[in-house]
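As structure tokens, the structure follows; a few thoughts come after it.
With one protein chain held back, the other chains of the complex are shown just where they sit.
Moving on, here comes chain A:
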Amino acid sequence: MTKIRVEDLTKVFGKKPQRALSLLKENKTKGEILEATGLTVGVNKASFDVNEGEVFVIMGLSGSGKSTLVRLLNRLIEPTSGAVYLDDKNLAEMDEKTLRTVRRRDMSMVFQNFGLFPFRSIQSNVEFGLEIQGLGREERTQKAIEALKLVGLEGYENMLPDELSGGMQQRVGLARALANDPEILLMDEAFSALDPLIRKDMQDELLDLQQTMKRTIIFITHDLDEALRIGDRITIMKDGAIVQIGTPEEILTNPANNYVEKFVEDVDRSKVYTAQNVMARPESVQPEREGPRVALQRMRQSGISSIYAIRRDRELLGIVHASELSKLVDEGKDDFSEVIRTDVPRVELHTPVSEVIDIITDSSVPAAVVQDGKLRGIIIRSSVLSALSGKEVNLDETISESTSS
């Protein structure tokens, strides 16, 4: 379900920003407009939908308009034109009072440099949003303590922000945002000021939290690795405009243009791709209704020396080898159940390719990709290698679907 719908959202900085709007309609670039009018285009006709419960990442180089865009969503920056629909209300046209209610109830923000109040204790920082809403002391305290517990900061209530490390301060920022129990979290480069190891921890923690809380998160970053790690969908911005929106896989495999391609180039693909992106259509036999001759015939057709055996419902039984099947045929047997080997390399659909590689290098047979114990695909070394070198990969589960029918 769509939570936020953004339509043609535009922000132009400078005096009489309307002057730039007609130029933008003529598809003039940010540079041309700056030269002609002295106005800076912050965000250029951005349109997108954010679904309820998803982590929507906005990514782009510094100056591409990410911070401006996210601030247009809660109107910390007034839009020049366009609309932001939250459920069905247009934020861009709200009066101050309604806007305040939305900010208090529906969306909270986490800032790059934490934006904590240095003179307030951790507890009182986290209570800020509740205090603004006019909640009673007791309720405030209780909610703040819960929020601090969520981010693992019990026992720090009475300290001041300066006394905590950067990572801990950002947890306070997150707790402050969560204390309001908002449906939407806006996070502007929330982890960018942290050093890499702490950053990874925070990403993991956010994902863990998201598992249970299922908020709609709009997460800004300039770091593709971070975007790929946490984004359900990723938007790429350049010069204020949206260049591409897609799932991490789509962005990696089908970059919309050179700009996105440049971004994507140095990603460590093995961490991003999972088994389902590199698996191939599996040949299989069903010992319940097919004998060794059928199996051999099928292997001959596709030029392979072993084949996976499955039940009618595709539950994986194991693998059989051509040499052993031939022996059975020579002996005149019709049932090959006894030669099925069950010690096959198995991976799940979502196993990262980096782990898949370890498994298949030690194995003489292709790895089986399973989902709930059912065979979905196989992975052979060459398809992994070609995926890592940037060639075609599978974007969805069409392979397994075509065979499972």
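The definition used in the following text is that contacts are C-beta pairs under 8 Å (C-beta built on N, C-alpha and C of every residue); 3 or more make two chains touch, one makes a residue touch a chain; residues count from 1.
The rule we apply is simple: contacts and distances are computed from a predicted model.
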Omitted chain (choose from "Amino acid ABC transporter membrane protein", "Alpha-D-ribose 1-methylphosphonate 5-phosphate C-P lyase", "Glycine betaine/proline transport system permease protein" or "Glycolate oxidase iron-sulfur subunit") - UniProt protein name: "Glycine betaine/proline transport system permease protein"
Candidate in contact with the missing chain, chosen from A:100, A:262, A:293 or A:350: A:100
Of A:21, A:34, A:61 or A:76, the residue in touch with the unshown chain: A:76
Contact partner of the left-out chain, one of A:133, A:254, A:270 or A:354: A:133
Positions on chain A contacted by the hidden chain, ascending: 71, 74, 76, 100-104, 107-109, 111-119, 128-129, 131-133, 176, 180, 186
